[in-house]
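Taking it in order: structure first as structure tokens, then the write-up.
All protein chains but one are shown at their positions in the complex.
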Amino acid sequence: MFRFLVRRILGAVITLFIISAITFMLFYAVPRDPARMACGKLCTPETLQLIRHNMGIDEALPVQYWHWITGIFLGREYPGFGHCNAPCLGYSFVNREPVLSTIADRFPTTVSLALGSAVVFLIFGIGTGMLAAVKQGKALDKIASSASLVASSMQIYFVGPLALYFLVYQFHILDQPSYNSFLGDPLSWANGLLVPWLVLALIWTANYTRMTRSQLVETLTEDYVRTARAKGMSRRNVFFRFAWRGAMAPIVTIFGIDLGTLLGGAMITEYTFSLQGIGLLSVKSVQTNDLPMLLGIMVITSSFVVIANIIVDAVYGLIDPRIRLA
Amino acid sequence: MTSTDQQPFLSVKDLKVHFSTEDGVVKAVDGLSFDLMRGKTLGIVGESGSGKSVTNLTILGLHNPDSTAVEGSIELDGQELNGAPEKTLEHLRGNKMAMIFQDALASLSPYHTIGAQIGEVYRKHKGASKKEARERAIEMLRRVGIPQPESRVDNYPHEFSGGMRQRAMIAMALVCDPELLIADEPTTALDVTVQAQIMDLLKDLQREFGTAIIFITHDLGVIADIADEVLVMYGGRCVERGTKKEVLRSPQHPYTWGLLASMPSLDGPVDVPLNPIPGSPPSLLNPPSGCRFHPRCAFAEKVGGNRCATESPVLEITDGRGSACHLTDEQRTEHLADLTAAKHH
Partner (left out) sequence: MSSTTPLLDVSGLTKHFPIKGGFPIRRTVGAVQAVDGLDFQVAEGESLGLVGESGCGKSTTGRLITRLLEPTAGKVSYRGQDITHANRKELAPIRSEIQMIFQDPYASLNPRHTVGKIISGPMEINNVNPAGGRENRVRELLEIVGLNPEHYNRFPHEFSGGQRQRIGVARALALQPKLIVADEPVSALDVSIQAQVVNLLQKVQKELGIAFVFIAHDLAIVRHFSQRVAVMYLGKIVEIADREDLYDNPRHPYTRALLSAVPEATVDAEPRERIRLVGDVPSPINPPSGCRFRTRCWKATEKCATEAPPLVQADGNKPGHLTACHYPEVRDTVPAPRLSKDPEAAA
């Protein structure tokens, strides 16, 4: 396990370097000059050069990248803006703040949204999937299957406003979506996020129902499940001890990837409910050409995907003894 | 134990197993009867789709109750199993009757250690503690010839070799000293030297415990080695029954003749073609009329008329010996005499 982790973390660091380098080149290669935009209408070549220098973009691309990388570990001095403490992911020229602190501000919202809805869709998705698998071919299975088909073809921008209208404005069942710090007041934190959780979870629940059902149906036909029955194990025991164990591994894999994606920001959900998370931040940064911010978001979110992958593989090794981690 | 040794330990009477599928009803077993005494081995021979595996899953009650109709009677030690409540069957499975399967790697859970899988049977049926179950698992592994059972007990199935996995499966089946053991092609996936080891082991264990064994196989060589009595199945029906000697020495059914003729032997002629049975096994969705073997049978003409295609031959058993075929005794004797002549030629 130790060897596995060391090897994978080393690999992850290399992967992130490559991702950041490619993103860096792509963003800074586009013919958009942030300095030109900051310079305004009455721009002399001298002012432009000064702004460039202040932004730290007056040097060759590899040198800029080198500064960006060293900034992460050592912090960085921006001539026009001041010091950016390590770890420094750059400086946003749009809101005139270090990238990292902006992301850090937005991050709790995204994490709350992702984790909360994950809890909801895991419980409901896996639960319904299990029921459907047990009642295979019966009415309950058919209802669950068709319901999940309908739900998975829903879109947030359709369900979201509908939920807002009925649950919040019309019947006042739930609170208006908002983000409140969990540490400050857990109850209002949950209240404020309940509607987005439910809406986001609805679509994911459907996927997990279908996946759980099909995985279980498949493992229930495995020879070792038959053997367990031949040993006199009860149906319930066989289901939870043997079949579920086999179905779990692929579900964990998909969940890891999904969670990584969700932590990267659920753009449409955040937009629908006006939640200031990473997703909305990246939309805004695209609109304002905030390249340092986009780069920072890119690196942070890809770290989540990479870390999620490592965790998934480690968990897979724990679930299935045939997988050797090394 | 209430029954005497004269009573069959397992008695199957007119068993019919029909599955409903999307394409129609599959008559997997269609009127099968046999008895098995304690301490004896019944070999069931048949090809794919003969109904041999289905029969045995049905004895254990492992068929899917939603799509399967089971008729007839399965009596184990005087207790009717067909229609018995699930709780009763759960109590018997793994305890009084146990089963081993062909593919030991697929049939053992990859997620649990060998020891846990053996131990849980013992805990379930004997109410043993975790510690007792583990000790029992080690003892069973030792008995089936697994080296270093104290450490091997904590291995997972994939860490065992093919032969060892089959041994572990046997240990798991025998952990509660069952009185009936059903072995479904337990050696088919194994190499010959390992197969020989496993069959020796089963024979030793049977001698020690007096277990009744049903041994399912497609290999008449294996039958010759292990069975006391033989039941030949074709298309969901029994076509021939008798002691091992009777069936192998003077087989009565053309299907059995065909099986024996299609197998090359280690001392037979080499440069002549084998005598295969033409055609392929029947679909049980839409089985042939009359005798199910008639479309592939070389003797249907000899019987004459359309009899084989229209009339199902009745399996008449006297003293445990008989076959289901329209050929007369004289015609059979004639054929066997021809065979013997050809052999000595």
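Observations, loosely collected:
Labels A and B are assigned to the chains in the order they are written; within every chain, residues are numbered from 1.
To be clear about the criterion, a residue touches a chain if its C-beta (ideal position, glycine included) is under 8 Å from a C-beta of that chain, and two chains touch if they have at least 3 such contacts.
All of these numbers come straight from a predicted model, not from anything done at the bench.
Remark: the omitted chain is touched by one listed residue; of B:Gly162, B:Gly210 or B:Pro287 this is B:Gly162. Listed residues B:Asp14, B:Glu80, B:Asp154 or B:Asp191: the one in touch with the omitted chain is B:Asp191. Here the missing chain is touched by one residue of B:Glu159, B:Asp177 or B:Asp219, and it is B:Asp219. Although one chain is not shown, part of chain B still touches it, namely residues 47-48, 145-148, 161-164, 191-197, 199-200, 218-225, 244-245, 248-249, 258-268, 270, 273-278, 280-281.
Going forward, only the chains that are shown with their structure count from here on.
Note on chain placement: the centre of chain A and the centre of chain B lie 55 Å apart, centres being C-alpha means. Listing the residues of chain B that touch chain A in their complex gives 57, 60, 62, 66, 86, 90-95, 98-99, 101, 103, 106-112, 120-121, 124-125, 156, 158, 169, 172. Note for the complex: chain A touches chain B at residues 137, 222-224, 226-235, 241-242, 245-246, 319-322.
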